[in-house]
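Here it is, the structure in full.
Only one protein chain is missing from this complex, and each of the others stays in its spot.
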Amino acid sequence: MLLALAAVPVLIAVAVRLSSSPPEPGRGPPFLDRVTQNGLFVSITALVVCIPLFLPLTVGVVAGDTIAGEANLGTLRYLLVVPAGRVRLLLVKFAGAAAFCLAATLTVVASGALIGAALFPVGPVTLLSGDTISVGESILRSLLVAGYVTVSLLGLSAIGLFISTLTVVPVGAMAATIVLSVVAQVLGALPQFEWLHPWLFSHYWLDFADLLRQPIAWTSFGDNALLQAGYAAVFGALAYGRFVTKDILS
Amino acid sequence: MTRVYLRWVPAAVVTAVITAGALAVPLQAGASVDLPDKTPQEVLELIGDSTKDSLSGTIEQTSNLGLPDLSAGGSAGGSAGGDEAASALELLTGDHTARVYVDGHDKKRVQVMDRMAERDLIINGYDVWLWDSKENTATHVAVPPHDKGDFPKPGDTPTPAELAEKFLEAVDPATEVTVDDDTEVAGRTAYDLVLTPRSSEDTLVGSVSIAVDSETGLPLRVQVTAQGETEPAFLLEFTELSLETPDADIFEFEPPPGATVKEKELPEHPSKDGKTDGDHDDFPGEVSGSGWDTVIELPAGSAPAELTESPMFAQATEAVDEGAVLSTTLLNILITDDGRVYVGSVPVERLQSAAAGG
């Protein structure tokens, strides 16, 4: 899965490199036009492309598999008989899913930076505000963005964890999690549900760009972290309630 | 067993606490504030005496004009086109967040934070830069020395102070000025000054309320409510505010490498306070009436053909004898068939008669 994620920036970079005319500003995914000028933008463009579907997809697979996958293999009962402890198992599984979110995001960012550096010139990076920062600081910003995206995915991970405790069919849990992430984004795009928007876990997903302003706009980072923490707490508690009372019959 | 239900208690409690917390925070923001009472005149004086001219903060603008959401097309990924009028309209109708930095009268930076993009206005002495990250263009305007001061930019989101100033200028005998309950904006206590047109027939505006910082006299929020509505149709407010002088390097701007750089001449007759909401302007238009029922006329050819011919235009407007009318809760816009534009916070008939008279 990480390999597939790593392939996205490569695909973007190669496509831009091979196309005869450079992308026009304002067309295609944001930042695409900057790629030819500065390879470091491949990471950011790739993230923009991955966030709506590809990252939630992989996170859904991983989070949906956490408990249901173990139950399906029959390993869950052995872990519990060890005893691994149900709460501890949930925490470890959530930590694992969170680690995957980080790994997935870093994979996209790192692979984007590498392929970008290989195919395009690298130099000082222009921020959204028009200010320019050094390559070193831009790497720092990329890591910040990776952190932001990782945090963004934690709510979805918690939802996946909860769904995963409901079933012994991992594919069902994965599908349900992914479907939810799509539904959240669809709702987020409908003005009729405006009152709901700030409550959707996908609400701040694309606002990582606020880290690319000068000075950094931290508000969305804080709001996002708070929202994701709320989701993690609610669905973590639900997963706890479900899992500690669950009969392990698989 | 009852044990089974007990295990669900943490889940229920966490959910309840978080929901309650999430619901309580906005309520708390509106918690009652009690300041020493002031008369409307005293609040007006407080604004007048305000000397605060360096600050940084975040401004939020929400419009609920009953227009189709034009901002959707301009956000993430979409192309807004290079049309300034469309962009101005988009700024007016959409919801926006902007950061402002002000240091004295000759240093100012406004950053309109679009999703994945940003539009900047940077004023630093005689240099004015406009930056659009989506188009990757920087426009430089050199201001002649005698024209120091705020430089008008079409589509620039003004600060609540600037907007308030404009409304206060219009305070005349036709306006009733009152002070509403004290309030809190961006964590600061404020007086809420309410301007209400005495006559409700000539204008669409129900009331304008201006929250004035109790300490500095700085307007922190402007809400415009249409006739017969309770929710504001237009809201401009500080969500964060710091009264410290911003860093000097915020006002430094160099066009980034790779960007398209344009030089622009300053318009010939810059008006003193060219604001962009369409009622006061720096372009050659005519203003008739005064106060609440002001009508602005733009000469023929002001409405670009690609706008009037687009299917969306037909959808959003309503055909009348003279042309087409774009109706919002706060503003009516009449675009005549020969391309003249009449704008005003007035009933459509007044625009029609203005068009007939002109």
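For this structure, a couple of remarks:
For reference, chains read A and B in written order, and residue numbers begin at 1 within each chain.
Here, a contact is a pair of C-beta atoms (placed from the backbone, for glycine too) under 8 Å apart; a residue touches a chain by one contact, two chains touch by 3 or more.
Throughout what follows, contacts and distances are computed from a predicted model.
This figure omits one chain of the complex; the name its UniProt record holds, of "Glutamyl-tRNA(Gln) amidotransferase subunit A", "ABC-2 type transport system ATP-binding protein", "Aminotransferase class I/II-fold pyridoxal phosphate-dependent enzyme" or "3-isopropylmalate dehydratase small subunit", is "ABC-2 type transport system ATP-binding protein".
Of the listed positions A:A84, A:L166 or A:V182, the one in contact with the omitted chain in the full complex is A:A84.
The hidden chain makes contact, of the residues A:M1, A:L187 or A:I248, with A:I248.
Listed by residue number, the positions of chain A touching the unshown chain are 73-85, 245, 247-249.
As a working rule, only the chains that are shown with their structure count from here on.
Chain A and chain B have centres, each the mean of its CA atoms, that are 34 Å apart. By the touch rule above, chain B contacts chain A in their complex via residues 4, 7-15, 18, 22, 58, 69, 72, 76-77, 79-80, 99, 111, 113, 115-118, 120, 129, 131, 133-138, 240, 250, 253-259.
Residue ranges on chain A touching chain B, taken from their complex, read 25-31, 33-34, 37-38, 48, 123-124, 126, 128-132, 191, 199, 206-207, 209-210, 213-215, 217, 219, 230, 233-234, 236-238, 240-242, 244-245.
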